[in-house]
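Missing here is one protein chain; the remaining ones are kept as they sit in the complex.
Lettered A, B and C in written order, each chain numbered from 1.
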Amino acid sequence: MAQAEIPYQEAMPLHHPHSWVTKYWFSQDHKVIAVQYGITAMAVGLIALLASLLMRTQIGFPGAIEWITPDRYYQAVTMHGMIMVIYLLTAFLLGSFGNYLIPLMLGARDMVFPFVNMISYHVYLLSVVILLASFFVPGGPTGAGWTLYPPQAILTGTPGADWGIITMLLSLAVFIVAFTMGGLNYITTILQARTRGMTLMRMPLSVWGIFAATVLGLLAFPALFVSAVMMILDQVIGTSFFMPAIASSFEPSASEYSGGSPLLFQHLFWFFGHPEVYIVALPAFGVVSDLISVHARKNIFGYRMMVWAIVWIGVLSFVVWAHHMYVAGMHPYFGFFFATTTLIIAVPTAIKVYNWTLTLWRANIRFTVPMLFAIAFVITFVVGGLTGLFLGNVIVDVPLSDTYFVVAHFHMVMGVSPILVIFGGIYHWYPKITGRMLNDTVGKLHFWITAVGTYVIYFPMHYLGFVGVPRRYYHNEPLGESAFYPASAELLNQGISIAAFIVGAAQLLFVYNLFVSYWRGRPAGDNPWEACSLEWRTPQTPPIHGNWSDTLPTVHRWAYDYSVPGEKEDFIPQDVPHRA
Amino acid sequence: MSSEVGQQHPLSLYFWIWGLLFVVSAGSYFTDFMEAGYLRWTLILTFMLVKAGYIVAIFMHLKWERWALIYALLLPPGALLVLMGLMAWESWDYTWLSRVVYFGEDPYPLRCPDAANPNCVPMAH
Amino acid sequence: MAVAIFLLILVVGSVIFTFVSPWWFTDIASNWGGIDTTVLITFWVCGVVFVAVGLFMAYSTWKFRHREGARADYEPENPRLELGLTIVTAIGVVAMLAPGLLVWDDYVNPPADAQEIEVLSQQWRWSFRFPGEDGVLGTVHVKNIRSDNPFGMNPNDPAGEDDVLVAGNRVQLPVNRPYKVLLRSNDVLHDFFVPEFRAKMDAVPGMITYFWFEPTKEGDYEILCAELCGKGHYTMRGFVDIVGQEDFDAWLAAQPTWAQMKAGVTPKAYSALARRGREVAEANGCFACHSLDGSQVVGPTWQGLWGAETALADGSSITVDESYVLESVRAPAAKLVEGFAPVMIAYDAEIISDDDLAALAAFLREDTELAEASTP
Partner (left out) sequence: MAQAAAAGHATIFEDWGSDVTTFKGVPWGKAMMWIFLLSDTFIFSCFLISYMTVRITAAEPWPNASEVFSLTMFGAPVPLLLIAIMTFDLITSSGTMALAVNYGYRRDKKKAIRFICATAFFGAVFVGMQAFEWTKLISEGVKPWGNEWGAEQFGACFFMITGFHGMHVSAGVIYLLIVAWRLHKGVYDKTNYEIVEIVGLYWHFVDLVWVFIFAFFYLW
């Protein structure tokens, strides 16, 4: 039966490029699209990095640059958050890693609908263009915070409440269209276009993570789409979905609103927003599992548990959303329900951490650059995950919410952690993409500055939160003898800012490495890391359009046969048959 | 197996379902002439689910798909039921009540004589 | 090797930092010691896990680093170990969750004798309302808000007549009495947060939210807005002064009730031009940043402004007169008052016409003059 169906894929029509434009710009090759996604996401990510440095300048050294007015500060806060979460992390982990790895790891020729896949990237590019356009519209980009809570997002007390917010919402809606086109492709490919022998329980965990995240995305982004549509209507034609009766001293016209519910927006936003956390986290979990296994030369510990943990985290992520809203004024009894579900989700998450560390036990660890990033990810994620238990436990969240504790927590868990994985993944797969290795020395320098620097930035920040320093303050000067911002805290903020500048600058090393190694890097060979999974088994490196030779590979084993007792080599690729 | 790809069913089945859908829709329409109350709501929801069921099961052929697909499609909307339930609870038991109690807004004095009474359930119509 | 040392330093360093650094909770000043306890439980459970995982990783990365000829174990899974870890984790989770839920149950159920008070928030200041002698807060609605009814009191609700209205960012409360704080917002989301009380809750426009607490220690505590509410978010501060009962009674008695405010106990005989000036100020949102009662919000207060000697940011000083007022509206940054950030936008003649501006100046002049005239 398998033999009967596989020709369906082998006969797949491939639109080979005929010109520069169809090869690099309108390419239907998933590998090119992956690189397009990656470059675009990184470029827009640099803007987010700049925004964060502006913020840190103002927080560490208030008034040092007069150009940073409150308006610009809040715009930087907003754009930094939104770009990082959506346009960098989501786009990179799914658009870039997803596109590159799914067909290669599953032994497919390409995504099932390459044309839709190509359109997906260009719609994403359009959403980025609209996003960047918001910097040039009257009033500048929105400064409502990345959560875009109404009513303030569309009232004039907030920067960019006219054009800024409209372009932001429009860009999000377009992004969701792009994601849907890509996501449908990923899921259909994973479910319907695997090669012979590739059962779901033989898929590398990277694919599992991307698969679960894509499912979450397809079910969660609709809530954001719907709230974006309704907020645009509220802003442009004056409906009152999210707008109750308002008496704004800034905007007399706001009195035309009545009867809407700001809480509704928050529920919809977090019904999307919490799965979004896992949309970013699950691919990172998957990729890091593969990195650890390959470079520790040991099978991933407890593969089946890892898969089920991914599935359960995905399922539970839809019933925990309101733990972002414990002090938002929602129904007080929701606290019991959401605290319980949230702490339940900690169990599968903890299992994943245990299994990563247990994979290191009795391993044979090669401290390559990807491995360094993977290890740094685990310890960063441990800190971020544990502080999540504070914020998920409803009453503990009360004094800590909306303080720097929250900032530190989510940067650890969904800022730094996934980015460390992205770096690790790029160092790991760059040889496959380009055929050359990234420079090891520069890579290690980049790693140490980034890993140590981010810890120095975010670990002390938790304690500012304990003191009670609220987040999103343009400056913290207390009015009187207030304990919430002692002089020592100001010193701490300066230290954090300096660390942030250093880490920010260090990212240039990475960009430099990417460019220079493309031409000067050491040739990589087919399988420099001696990994088992299928992407290293293509006949050519870099793989050609269509990935495989005339027949697709046949899979005989899981992707983690490292150091199998009695075998000569310490790894057995997936398409090597068992000995009779 | 090889020759029989796709869905082939006798035409009469479609005509039957087609007819039934008309009947159920008519029933659904005539609930509008009823008095408001639990009976009417029961009928509205029943007709709605019957109609939706026929369309999905027969017209969209889900009845003849394999369980692997059926469950993959029917389970995820459970998340929506959680969202819907919690939003309904919060809306009437908390947001609406606070508007009535503190803002003195009560458009339906007959519907809910004692607004502060938590047993007082707002029902439309 | 370097990685193992890095992990070791990281774990040990984090622990030392926790105990040595001066940054921790402020001294608590309310009944919510239970919150601190649950935080500590969570802190210890999580801290132990962090140290254990960190040290385990440090040891593994040192012990099992790659050596020539070495080979890893082959161990796909170990169901007993995995089950054991799952159970231990579940126990830890319950240990944190159970006390947390108990305290939350306390948090959302105010005691029957808790006194209701209202905190009214708007961009970017706080006001407060006490229920008066009848102990009942009158109904309110934003639709009622006018310049002569800033709290939006329902004019037809007798329960509101004796409500005590406190404008300005400062409020007093007597120590050792439970309060159910009703939170109301006129415009956007705000959040009433006093770090020393631990408690906080968002104020959501279009509905009422609440939390309760009982102050246990006298002192002045700073109120922070903890929910982003626009560009003036960071300026939205105030004070809660926790005092003895007698001090509080005296203070409360000095505040106007709604009935007194309606009757115009302190009427001001503005000219028509000045009344128009006040409307201009309201229409353009000036009162969001400039108060009339002496409280410093985002910009300088307008109380007693006219004719006052004002220090400027560049070190010079100036007497407030018509030409200065005009300049400050058209080009606010030109002569910035000391101690304020240059956050005000410039209002050109398209927004506020010259006539309107003259009316505004007249309002400022008469407001100061009338206040001086009424002061004995």
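By definition in this document, a contact is a pair of C-beta atoms (placed from the backbone, for glycine too) under 8 Å apart; a residue touches a chain by one contact, two chains touch by 3 or more.
Everything numeric in this text was worked out from a predicted model, so none of it was measured.
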{"item": "Contacts of the hidden chain among displayed chains", "value": "A, B"}
{"item": "Contact residue for the chain not shown (choose from A:M230, A:M371 or A:M414)", "value": "A:M230"}
{"item": "From A:S52, A:S261 or A:S497, residue that would touch the chain that is not displayed", "value": "A:S261"}
{"item": "Contact with the hidden chain (one of A:A193, A:M305, A:I433 or A:L514)", "value": "A:A193"}
{"item": "On chain B, residues whose C-beta touches the chain left out of the figure", "value": "1, 4-9, 11, 14-15, 17-18, 21-22, 25, 28-29, 31-33, 44-45, 47-48, 51-52, 55-56, 58-61, 63-73, 76-77, 80, 83-84, 87-88, 91-92, 95-96, 99-100, 103, 105-108, 122, 124-125"}
{"item": "Touching residues on chain A - with respect to the absent chain", "value": "2, 5-6, 112-113, 180, 183-185, 187-188, 191-202, 218-223, 225-227, 229-230, 233, 237-241, 256, 258-261, 264, 267-268, 271, 555"}
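Note that only the chains that are shown with their structure count from here on.
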{"item": "Pair of chains ranked first by number of touching C-beta pairs", "value": "A-C"}
{"item": "Centre distance in Å when chain A and chain C are each reduced to the mean of their C-alpha atoms", "value": "32"}
{"item": "Chain A and chain B: spacing of chain centres that average the CA atoms, whole Å", "value": "36"}
{"item": "Sequence positions of chain B contacting 2 or more other chains", "value": "94-95"}
{"item": "For chain A, residues contacting two or more additional chains", "value": "261, 263, 332"}
{"item": "Complex interface listing, chain B residues touching chain A", "value": "2, 76, 79, 82-83, 86-87, 89-91, 93-95"}
{"item": "Chain C contact footprint on chain B (complex, rising order)", "value": "94-95, 98-99, 101-105"}
{"item": "For the chain A and chain B complex, residues of the former touching the latter", "value": "4, 215, 219, 261, 263-264, 267, 271, 318-319, 322, 330-332, 334, 337"}
